[in-house]
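All protein chains but one are shown in place.
Then we have chain A:
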Amino acid sequence: MLYAIFGVQTFLQRDLELRNLSLFNRRKGFSYLFQKSLLFPFSISFFLSQGFIYLFLLSSRKSSSPAAIMSSSSPKMITLQSSDGETFEVEEAVAMESRTIKHMIEDDCANSSIPIPNVTSNTLTKVIEYCKKHVEAKSDEEGLKSFDAEFMKIDKDTLYDLLMASNYLDIKSLLDLGCQTVADKIKGKNPEEIRKEFGIKNDFTPEEEEEIRKESPWVFD
């Protein structure tokens, strides 16, 4: 359509030139110049109107594009549904912290609400709180560190649920934070205490255990 406009424009331009020529041929001198000066503003206004039409079409094209999300409107919201039926509305950016959800959105399976069958609403609330904070305060390292420290002051049930949820939802930072917290809890324990903690059976004979202690005596100092 733009080409059509330009085509018309050049046609009209040529028409004008031809008229100019004919004017020139017929009337020389002052009257000719007067004619030309009149035609000149006409052509300018014509060109300007072309420009406005062009810009108008361009802007209308832009606004009809589905990819352009205007900043004035609200960000896209994703609905998550926990295992006990509760729904949570979160911003897309927050939901994308979970790689599992991110892949679902990219594969276009996330039009209605996304069911998360393994995660209860309590745990999902905590996970969303974590992701929100990490999206909002992305550049503030110190603030995130203190937030993480406070966030991990939870009881063992919640920590276990968070670990399993972040593993299922594939949120690496939360998973690593949880694993680091558990590691900090068990790093001071001796092997027997660790066995009790994880319900592991001791399959070493006493001699074998003694051998292991001799291998790295420096850690048992």
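Quick note on the criterion: contacts are C-beta pairs under 8 Å (C-beta built on N, C-alpha and C of every residue); 3 or more make two chains touch, one makes a residue touch a chain; residues count from 1.
Operating definition for what follows: contacts and distances are computed from a predicted model.
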Have a look at "Proteasome subunit beta", "Adaptor related protein complex 3 subunit sigma 2", "Protein UNUSUAL FLORAL ORGANS" or "ER membrane protein complex subunit 1" and point out the UniProt protein name belonging to the hidden chain. "Protein UNUSUAL FLORAL ORGANS"
Full-complex touch with the removed chain, picking from A:M96, A:L144 or A:V182, is A:V182
Touching the hidden chain in the full complex, which residues of chain A are there? Just list them. 155-157, 160, 163-164, 167, 175-176, 179-180, 182-204, 209, 212-213, 216-221
